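Yeah, one chain of the complex is gone here, protein chain that is, but the others are all in their spots.
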Amino acid sequence: MAGSSFGECFRVSTFGESHGPAIGCIIDGCPPGMPLAPEDIQGDLDRRRPGQSRHTTQRQEKDQVEILSGVFEGVTTGTPIGLLIRNTDQRSQDYSKIKDLFRPGHADYTYLQKYGLRDYRGGGRSSARETATRVAAGAVARKFLKDRLGMEILAWMAQMGTVKAQSFDAAEISKNDFFCPDASAAEQMAEFLDALRKEGDSIGARVDARVTGMPTGLGEPVFDRLEADIAKAMMSINAVKAVAMGDGFDVVEQRGSQHGDALTPDGFLSNHAGGVLGGISSGQNLTLSVAIKPTSSIRIPRQSIDIHGLPQEVVTTGRHDPCVGIRAVPIVEAMLALTLMDHWMRQRAQNGDVQSPLPPISA
Amino acid sequence: MAGSSFGECFRVSTFGESHGPAIGCIIDGCPPGMPLAPEDIQGDLDRRRPGQSRHTTQRQEKDQVEILSGVFEGVTTGTPIGLLIRNTDQRSQDYSKIKDLFRPGHADYTYLQKYGLRDYRGGGRSSARETATRVAAGAVARKFLKDRLGMEILAWMAQMGTVKAQSFDAAEISKNDFFCPDASAAEQMAEFLDALRKEGDSIGARVDARVTGMPTGLGEPVFDRLEADIAKAMMSINAVKAVAMGDGFDVVEQRGSQHGDALTPDGFLSNHAGGVLGGISSGQNLTLSVAIKPTSSIRIPRQSIDIHGLPQEVVTTGRHDPCVGIRAVPIVEAMLALTLMDHWMRQRAQNGDVQSPLPPISA
Amino acid sequence: MAGSSFGECFRVSTFGESHGPAIGCIIDGCPPGMPLAPEDIQGDLDRRRPGQSRHTTQRQEKDQVEILSGVFEGVTTGTPIGLLIRNTDQRSQDYSKIKDLFRPGHADYTYLQKYGLRDYRGGGRSSARETATRVAAGAVARKFLKDRLGMEILAWMAQMGTVKAQSFDAAEISKNDFFCPDASAAEQMAEFLDALRKEGDSIGARVDARVTGMPTGLGEPVFDRLEADIAKAMMSINAVKAVAMGDGFDVVEQRGSQHGDALTPDGFLSNHAGGVLGGISSGQNLTLSVAIKPTSSIRIPRQSIDIHGLPQEVVTTGRHDPCVGIRAVPIVEAMLALTLMDHWMRQRAQNGDVQSPLPPISA
Partner (left out) sequence: MAGSSFGECFRVSTFGESHGPAIGCIIDGCPPGMPLAPEDIQGDLDRRRPGQSRHTTQRQEKDQVEILSGVFEGVTTGTPIGLLIRNTDQRSQDYSKIKDLFRPGHADYTYLQKYGLRDYRGGGRSSARETATRVAAGAVARKFLKDRLGMEILAWMAQMGTVKAQSFDAAEISKNDFFCPDASAAEQMAEFLDALRKEGDSIGARVDARVTGMPTGLGEPVFDRLEADIAKAMMSINAVKAVAMGDGFDVVEQRGSQHGDALTPDGFLSNHAGGVLGGISSGQNLTLSVAIKPTSSIRIPRQSIDIHGLPQEVVTTGRHDPCVGIRAVPIVEAMLALTLMDHWMRQRAQNGDVQSPLPPISA
């Protein structure tokens, strides 16, 4: 109801503000018997962690995760997994200047209107800091999906401003500061961001993702279609403004004869649908894109008002990401993992013993 | 869990197949004391109804709604509202030919894989017929939002194939067969569809929408952001493949200095955000776009397989929409109404007595 | 949220008032592939139906169920099952006299306070008429539990007023008008009720139940313990005021050495627990009791007020059950079926492939 939980069977509930003592989450419903150690989670956390390069915020958070429950002798027990991450590098004084101001494009304004008060330090609950808990929970889901079901989730920076990845080399993604599959585009992104930081501005991005090893049958008609829950998961990430599955907005100009993916005994001949038909996974790869807006915390002065309704100029200093799209990459992966894990369990609840009459085809 | 319910406070649960005896829904949680009669619902149903022009399927369904409960002496009582629509024009025999086949791009394949069997008549539960119940429930929400809160929801055909609406005249939307705000574009759409029907093909579309009279404060951080639940609502509509809020995918190339909507004592100076900041409504108009794929039921022969895994050519006869985007317009409105109504109630549950310290500004 | 749904995986949503055109429900989440016909449901409905003997209300409802969706070629498809029962024997005029009055012990008062208005005809939504939809949905769950899992649910009248069943013969339950397992007690109940009806009064009852063929592992720690959800299910039935599992209130005076059921390789030696340990089913029979209050619609004059707050004498004529406990028997069974079905599916979602290290013991 109040929005800090995600999933029905594999249910993650999160808490924590940017400048409070800690952030964390509870995973309720994890299947028992899966080996789990902090290092299974730490890897994904480190990928999202700020301060990894000059291109992200210089806040230094170790993001060290503590498993508080749900694991016994190295194995999940089926009871709730409590995860805790202490905040260690807050500089709340940075925020005293904007205590009474609204940054254009920021949740400052809407939180105050909704709750009548707000924790202004670092954006409080609206800070991207909260996403660390999603990445931690996502790592647990991801391990299950990979180890038990053979599913692999991969996201990458497809475009930053007008710089697009022109080629795709999966191995390259982990080698540059941008999760970009094109080394040469990554170099252009670096140059572009260096210039942008000097100007004190920020930039949008597009993150693409795919999931391989998909089972058929995930997704619940009619409201909880797999695409619908993925769209929600993606749009729940800070700064995401659009989500597209498969061919996305290109379908507007497509004809049915062109869009429908033909089937043969050896599998589908194309994947315009992005791996979902009628809201249910077809076994093809999931493919999707999300659009991420430029961060609203910039040094360039802008016109705004204060909490008394008076006009003010706003300048945000402090440590901010010039392109939140970079650190969004592991968050997209985490939210995909949570969505798929949940739907796999939902499918098992109702259809755990279904046998399809159709012989297996290559997807 | 099994996906046929939407909303938490204003909760709609639907049932029904294309060729069963009836479809219907239950609305649980409607506030008491609202005048409600079948004619309040019938208007929206008629806009979605097939067979209104030569450009949609010629199936003749009267879509007459019966209110079975929850209304006493013309007023809602707060108890569940049961709505029933009998199916009257099924031609199940049309489907015997595709009983054992999978239409490329259709849910035929995934339903069978998920459930091990399927109701092949007219797509069964995957048919757009199901959306009539959403429109019926949406009409109830819409009436409350308008009469009690002054909110107005409007959607329209913005693009069909390559034909775009070039101008916007709200009054024009109800005057042509396409819900198109540009009379001249509507004429081009008519010509285009006439040709397409002869070819036996189908076409995609883009539907845009806006909501005026928005209150501030709707949307729950962090997973149930207003945009996240709108994205889910939109992507839960048959054939929708992409959703964009505000500037949508254009934000990828925008800078923070350009994207952030400046605030003045007289209100916001622009609306790149589409009315939502940090997942919470800002009071500005909601603006959004959805992409709708071309229907997969076309007469042009395509390559596929049958339920034995053998290669087959598929041709779909029967009565189908060449552009499902047309009838999607009232469905987009209905799903927006359901989402907003639910979030308004959720906001009231937690924050019913919140007073914002900020004096009202024009949104 | 508004309370007319039950269950998470096997989710039943109901609608309908005593004197509206119809009542009904949607079952969302039923596993596919189960044979289902109206007659599978009608049997249970007939047991709950009024007017079966002189000892229940003389309202004549045929309670004929129509399956509107979710079944194709005689088999469930996994999509929502819509069930409809038309109301046929309403005499709304009977209620005009109590339109503005509150019957002592009745929901008249609280519905008006909650919603600001009420459907006074026959109790509206608070009428036991609503339970017909529970029995219909319960019959579907029960069939699955029995046919697929071998579980059998049985409830009976254990006590009416001071008349107690002194012996237990399961075969006798269906042979008398009271679902009483003791033929001689049933005779006393008949005499007692005949006298009570003349006085215009009503009487309370205790209904006991057991479930055999229980699997181990049903129930979710810590809040959704099997007992907790059973207690909720039972207490959600009109007029139920108390619920006891196993030894119930007798445990207050028991010692641990006496209460704990000893285990042997051949199974448990006793069943004080009623089949649940730590909130999870042990495989032993479930045993429980519920207390049902005397109906508040009686002919004996009582002191009350009207909606203007003025003192009034209230006399309820019309057709009412002198002991609602009789017709509660099949409702208790239905609610047990719904609870168990839901928990079985929940268990499968998380633990579908768990292998217990313990060799099977006799339960």
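Read from first to last, the chains carry the letters A, B and C; within each, the first residue is number 1.
Assume contacts are C-beta pairs under 8 Å (C-beta built on N, C-alpha and C of every residue); 3 or more make two chains touch, one makes a residue touch a chain.
Just so it is clear, the model here is predicted, and its values are computed rather than measured.
Student: Over the full complex, note down every shown chain the hidden chain is touching.
Tutor: Contacts of the omitted chain with visible chains: A, B, C.
Student: Looking at C:S18, C:N176 or C:T295, which makes contact with the chain not pictured?
Tutor: The one listed residue touching the chain not shown is C:T295.
Student: Using the document's definition of touch, tell me which of C:S18, C:T56 or C:S202 contacts the absent chain.
Tutor: From the options C:S18, C:T56 or C:S202, the contact with the absent chain belongs to C:S202.
Student: Please output the residues of subunit A touching the missing chain, sorted low to high.
Tutor: Residues in contact with the chain left out: 1-5, 8-9, 11, 13-17, 20-24, 26, 28-29, 32-33, 66, 68-70, 72, 75, 77-82, 84, 114-119, 121, 124-125.
Student: List the subunit B residues touching the unshown chain?
Tutor: 1, 8-9, 29-33, 78-79, 221, 345-346, 348-352, 354
Student: Take the complete complex as the reference. Which residues in subunit C touch the chain that isn't displayed?
Tutor: 1-6, 8-9, 14, 102-117, 125-126, 130, 159-162, 196, 201-206, 216-217, 219-225, 227-236, 238, 240-265, 269, 272-274, 276-283, 289, 291-298, 300, 302-305, 307-311, 346-347, 349-351, 354-359, 361
In the analysis below, only the chains that are shown with their structure count from here on.
Student: Just how far, in Å, is the C-alpha centre of subunit C from the one of subunit B?
Tutor: Each chain's C-alpha centroid was found; their separation is 38 Å.
Student: Whole-Å distance, subunit A centre to subunit B centre, using C-alpha means?
Tutor: 26
Student: List, in ascending order, every residue of subunit C touching at least 2 other chains.
Tutor: In subunit C, residues 1, 8-9, 29, 32-33, 78-79 touch at least two other chains, as defined above.
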